[in-house]
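Supplied in structure tokens, the structure appears directly below.
Of the protein chains in this complex, all but one are displayed in their positions.
Note that the chains take the letters A and B in the order they are written out, and that residue 1 is the start of every chain.
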Amino acid sequence: MKRFIGFLKKEFYHIFRDKRSMLILFGMPVVQLLLFGFVITNELKDVKMAVLDHSKDEYTSEIINKIVSSGYFKLVENLDNISQVDETFRKGKTKLVLVFEPDFRKKLVKGPHASVQILTDASDPNIANMEVSYLQGILQNYNVEINRGKQVTNQIIPKTRMYFNSKLESVYMFVPGIMATILMLVSAMMTSISIAREKEMGTMEILLVSPLRPLQIILGKVTPYLILSFINTLVIIGMGYFVFGVPVLGSFVLLMAESVLFILLALSLGIFISTISNSQQVAMMLSMFALMLPTILLSGFIFPLRNMPLPLQIFSNIIPPRWFIIIIKNIMLKGTGFEFIWKETLILIGMTAGLIGLSVRKFKIRLE
Amino acid sequence: MRTIKYILQKEFLQIFRNKSMLPIIFAMPIIQLCVLVFAATFEMKNTNLYIVDQDLSSHSRQIISKFEASPFFTIKHTDFSIKHAEDELFKDNVDAILHFENGFGNAVDKKEAASVQVLVNAIDASAAGLYNAYILSVIQDYNQKLESSIQTTIKKQAVQQVQNTYSHLFNPEMKYIPYMLPGILVLLITVIGLFLSAMNVVREKEIGTIEQINVTPIKKYQFLIGKLIPFIFIGFFELGIGLILAAFVFKIPILGSVWLIYLVAFIYLLTILGIGLFISTQTDTQQQAMFIAWFFMIIFILMSGLFTPTESMPEWGQKMNLLNPVAYFIKIIRMIMLKGSGFMDILKDLTILSLYSIAMLSFATNRYKKTN
């Protein structure tokens, strides 16, 4: 035991001595949270818009004003010819062109109606869709406004209520997502690299012939990262709560327990990667490159899994962060207890056991 | 020149001899590209609805049948109990509840304020926004139908109306793959280029060969050019495969010039590899280099506009993006491929990128010290 503690100390010393890596390990979650919280957003804002106004009357300028003052759109260019549309799109100067037909005013006042054409740069279909629906909303409001007093029609008003995230704050989904990706990458990457490094440097053999048992070596290797990842978890949840107001409705203890489970899973994945790679380079590329994109894309972090083709949805079942994200969202946003997430928890436990089993087998084969 | 030849020969030998790295360098990006383009989509499918209809009027039924007819929605249950519906929402079994209260149809007929409750499961904010928008648009449609029938009944009243039509240019079918594929391709090229170059020089430090190199009369720039060229080849190769897949498998029309894409890719790779080599010269272990590369990589990617629009970022965020090479290339490659933008259209961005690459390469050369 004493020997093990000595070894553990050495490992800690090794890791914490490297200031730059430390800075990155602890700075990464903070920077990511800040980026997601303050910089990156999926909402519309300041969309660059050009106007081709064939009519140029008080109505068109009023409409343009309304659109610009909504904050969603920003007028960047006035065109005078339809032939300029293509060019302005190709130069990427604008994402949207609004075309007012000639005699707009006359048609609006005398009826039956005046029209405006919306041309979008639909190379980004999501944004194009949003642009159109936002514009339609603004135009709809305008219609109501100019007809005020005349009873036109009554409408069915949908009253929307968002459960679990009433203001639809994107930070609510980013905090769990960042937790999953950071813990996954840091734990898996760090362990796999540090074990592969010992193998590459030939120091693994020295450790193996030492009186330390293989299990102790592995434990010594992963414990510092377990602690490190745990601190990261606290930082992410703390920042989410205090800076961005992401709630923790459920049991904090349960949340921590699940996080530790996930960290253990990531660590065993790291160990597994190190058993199949013969150099640091391979370990790094596997743990960063092979894990990074699937972790971001197939975990439901940014893109809803529901929308993906069926084979991908099936494939996403083996992506551990997928289950972890469900678990933490349940605990944090819904405040559910263990009875709602025992299935996901079991899956994570199963994966951890599976990875450890595989690693042990690989390891034994190598020793023989 | 001859010196560079010998370095190149050595680097290529080392790359192609490393049997465990080859699939990671060449196969993995291609596989990821093919798989992940399908994942990066906001296209709506299968929204599970729970309908609580306590009204059972013709209006509520008509609206429900509109949802039934829509390909985006699946009606999981129809019931009277809001309690049960909320339970299902809580268990994530349904994505949204549509609740018609008793008297809804009457209110519509009497032209009073009629409302329908839309309860959305917002556990996934971005999906929830989409569910909501699609549900609202169905109801909106119904409203319009009501409106036109009402208009015909109260004829001749001077209603002023602005109507709108819209067309989606460059991608009328609103497909996601043409938009995401170029971006993901850039991402993969970047990851490979940045990681490999960041690890390269520091690896020689770790195994000790760098000293042997430093004691030779080799020039710094020769050494770095020798390191650079193989990675440019790898990047070009992957770009080529990606474009071929795009054109022939995913049937994305490449509107602009492929040569122009390659020109941009060349300058872009110089920038990325410059950053990578710079990191490599500044670190002591591969692990450290990898970390720093990873750190910048994540920031670059998240801010690049790959998944989220850059224009929605605050002013200072967009200023920061001036230093983000990934943002330039993603923007440019999308412009060239999807909109057919030409050399003059991208000239400004390309110029900035060129200056950037020169700066990074001179940094790397400058910071690589043959002497401690």
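Operating definition for what follows: contacts are C-beta pairs under 8 Å (C-beta built on N, C-alpha and C of every residue); 3 or more make two chains touch, one makes a residue touch a chain.
The definition used in the following text is that contacts and distances are computed from a predicted model.
> Consult the UniProt record of the chain that does not appear here and report its protein name from "ABC transporter ATP-binding protein", "Quinol:cytochrome C oxidoreductase", "Glycine--tRNA ligase alpha subunit" or "LacI family transcriptional regulator".
"ABC transporter ATP-binding protein"
> Taking the complete complex into account, which shown chains does the hidden chain touch?
Output: missing chain touches B.
> In the whole complex, not just what's shown, which of B:Thr74, B:Gln163 or B:Asn214 touches the removed chain?
Once the missing chain is taken into account, the touching residue is B:Asn214.
> For the chain that got dropped from the picture, name the residues of chain B it touches.
Output for chain B: 2-3, 5-7, 9-10, 13-14, 17-18, 207-209, 211-219, 370-372.
Everything that follows uses one rule, which is that only the chains that are shown with their structure count from here on.
> Need the CA-centroid distance for the pair chain A / chain B, whole Å please.
12
> In their shared complex, at which residues does chain B touch chain A?
Its residues touching chain A are 18, 20-21, 24-25, 28, 32, 35-36, 38-47, 59, 63, 89-92, 95, 108, 111-130, 132-133, 135-137, 139, 142-143, 146-147, 150-151, 157-172, 174-176, 178-179, 184, 187-188, 191-192, 195, 199, 203, 283, 285-288, 290-292, 294-295, 298-299, 302-303, 307-309, 311-314, 317, 320, 331, 334-335, 338-342, 345.
> Spell out the part of chain A that touches chain B in their complex, as residue ranges.
Listed in rising order, the residues are 18, 20-21, 24-25, 27-28, 31-32, 35-36, 38-48, 63, 89-92, 95, 108-109, 111-130, 132-133, 135-136, 139, 142-143, 146-147, 150, 152-166, 168-170, 172-173, 185, 189, 193-194, 197, 277-282, 284-286, 288-290, 292-294, 297-298, 300, 302-304, 306-309, 312, 315, 326, 329-330, 333-334, 336, 340.
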